[in-house]
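Removed: one protein chain of the complex. Kept in place: all other protein chains.
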Amino acid sequence: MNITFLFLAVIAAIVAWWLAQQRLTAKPWLEAGSIGDTGASSLPAAKIGLGVFLAVVSSLFALLISAYSMRMEMGEWKPAPVPKLLWLNTGALILSSGALQWARVAAHRGRLDRVRAVLLAGGIFAFAFLAGQLVAWRQLDAAGYYLTANPAAAFFYLITGVHGLHLLGGLVALGRTMDKAWQGAKLDQMRLSVDLCATYWHFLLFVWLVLFSLLLLTDPIESDSGLVSLIGRIF
Amino acid sequence: MAIAFALILVLVVIGSVLFHVLSPWWMTPIASNWGYIDGTINLTFWITGAGYIAIILFMAYCVFRFRHQEGRRAAYQPENNKLEWSLGIGTTVAVLALLGPGLVVWYQYIEVPKGAAEIEVMGQQWQWSFRLPGKDGLLGTSDPRYVGSGNTLGLNPSDPNGQDDVVIDGGDLHLALGKPVKVLLRSIDVVHDFYVPEFRARMDLMPGLVTYFWFTPTRTGTFEVLCAAFCGVGHDAMRGSVVVDKESDYQAWLQKQHTFAELSARAKKVNLPQ
Partner (left out) sequence: MVDIGAAEAIPSAEVEDVELYHAKSWVTKYVFCQDAKVIAIQYSITAIGIGLVALVLSWLIRLQLAFPGSFSIITPSNYYQFVTMHGMIMVIYLLTALFLGGFGNYLIPLMVGARDMVFPYVNMLSYWVYFLAVLVLVASFFAPGGPTGAGWTLYPPQAILAGTPGQDWGIILMLASLILFIIGFTMGGLNYVVTVLQGRTRGMTMMRLPLTVWGIFTATILALLAFPALFVASVMMLFDRVLGTSFFMPAIVQAGEHLKYGGGSPILFQHLFWFFGHPEVYIVALPAFGIVSDLISTHARKNIFGYRMMVWALVSIAVLSFVVWGHHMYISGMNPPFGFFFATSTLIIAVPTAIKVYNWVLTLWRGDIHLTVPMLFALGFIVTFVNGGITGLFLGNVIVDVPLSATMFVVAHFHMVMGIAPILVVFGGIYHWYPKITGRMLNERLGQFHFWVTFLGAYLIYFPMHYLGFIGVPRRYYELGETAFVPASAATLNVAITAAALVVGAAQTVFFFNVIWSLFKGKLAGGNPWKATTLEWQTPQTPPGHGNWGKELPVVYRWAYDYSVPGAGQDFLPQNQPPAKQAPQAAPS
């Protein structure tokens, strides 16, 4: 559960930082009168909303990783070898995230034509990632590590699947942003949409890098190696 | 209305106390060494009970004393730091008074004394089976995968330690009076819980794991075993009996039991003619 505790600690730190700005020790009954600053953020609500949503998704992945490591620690752990293809997929996701970052910069500079082109590229790379993940699944399946082969395999499909579904959801949002870009929506609306998409993409890239490194770290280890319980304990 | 309300609150308190004093229902007489558990329950009962009565009576008094009347106006008092902190600290002390003894007893509970005899309880829908180590004093290994004809408990047939294990499938478990036992628990299907109210001590049977607890029977007699972790439609019928005997009776009973080796040999014989 360590990664879940780590996640909770990060959330607690954010909450504490935020609460510290809300003058929790003020005695509100002594302060009749107007107060100009309510402590609300100057960011648009949509960005705050996305931030809260990412916290929820982080909780989901932290718990998945915790479940993975707790199960790993319990013995009889025969993980599938990590398909080499995942390296290529990781590259595609990095490119996709990079493209969205480029789109964000372009949107802030008002270069609508470039925004369109780069968004499209980002979408294509994201699709490439998803397609690559599907191929990796088929490779594993063919190698005998099918879904019900053992818990390690099942975890692999589950975690990559949940991640893929989140990216798929992101692609819906990206599609709507692209629609805006082509319909010629107001530039500040565009900026917000592109910003949100880019943030979400970076987040999913980060989650993927954590998941991928976890898979690599536990790749050749079977439960008879002492390393597995060590890693299980660390996460 | 306010007077009636305050009065009813007082009656609720008095009624609760009277119910406790007059009702015939309380903990089943204990039959193990875990008197400390009862002690902790009683301690908790009196400390929290006093708190409960104090709070409700104070509330009843406030409702009566400060009921709305013509011309009354509430006091204006946003907070009283000293009062709040001292109440908080007082509560912390009371809570620690509960926690301290509780943790001490828990430590005793999870530390099995040396020399406790190991026995095994196995649960499956919806019956109990038991196993005692044979003359070697060791229980053989087991796994649900070994379960089959003549091996209902899933003992490892190639483990020499298991051959002389006494298998009790369908009968009562007997224990010797005054001898500490470490009970090892396992299940081959779903979660069960080995619950004998008189022993106080207990633990779940978690499939895939071997769990344990220990106790010393201190009273002879027959005690009912209930399953106390929901395990399917037959949950309430999953009963068994533990008989606590004097040493001589226990030995007499033990002589009549069969070992794993005997049972598997018999199963082979039955199967051969076919």
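First chain written, first letter: the chains are A and B, and each begins at residue 1.
Here, contacts are C-beta pairs under 8 Å (C-beta built on N, C-alpha and C of every residue); 3 or more make two chains touch, one makes a residue touch a chain.
Just so we're clear, the structure is a prediction, and the values are computed from it rather than from any experiment.
By the touch definition given at the top, subunit B reaches the unshown chain through residues 1-2, 5, 8-9, 12, 16, 19, 23-28, 36-37, 40-41, 44-45, 48-49, 51-52, 55-56, 58-59, 62-63, 66-68, 72-80, 83-84, 87-88, 91-92, 95-96, 98-99, 102-103, 105-107, 109-110, 124-125, 143-145, 147, 154, 185, 188-191, 193, 195, 197-198, 200-209, 211, 222-224, 226-236.
Subunit A meets the missing chain through residues 1, 4, 8, 11-12, 15, 19, 22-41, 45-46, 48-49, 52-53, 55-57, 59-60, 63-64, 67, 70-71, 74, 76, 147-148, 150-151, 154-155, 158, 162.
Criterion: only the chains that are shown with their structure count from here on.
In terms of their C-alpha centroids, the spacing between subunit A and subunit B amounts to 44 Å.
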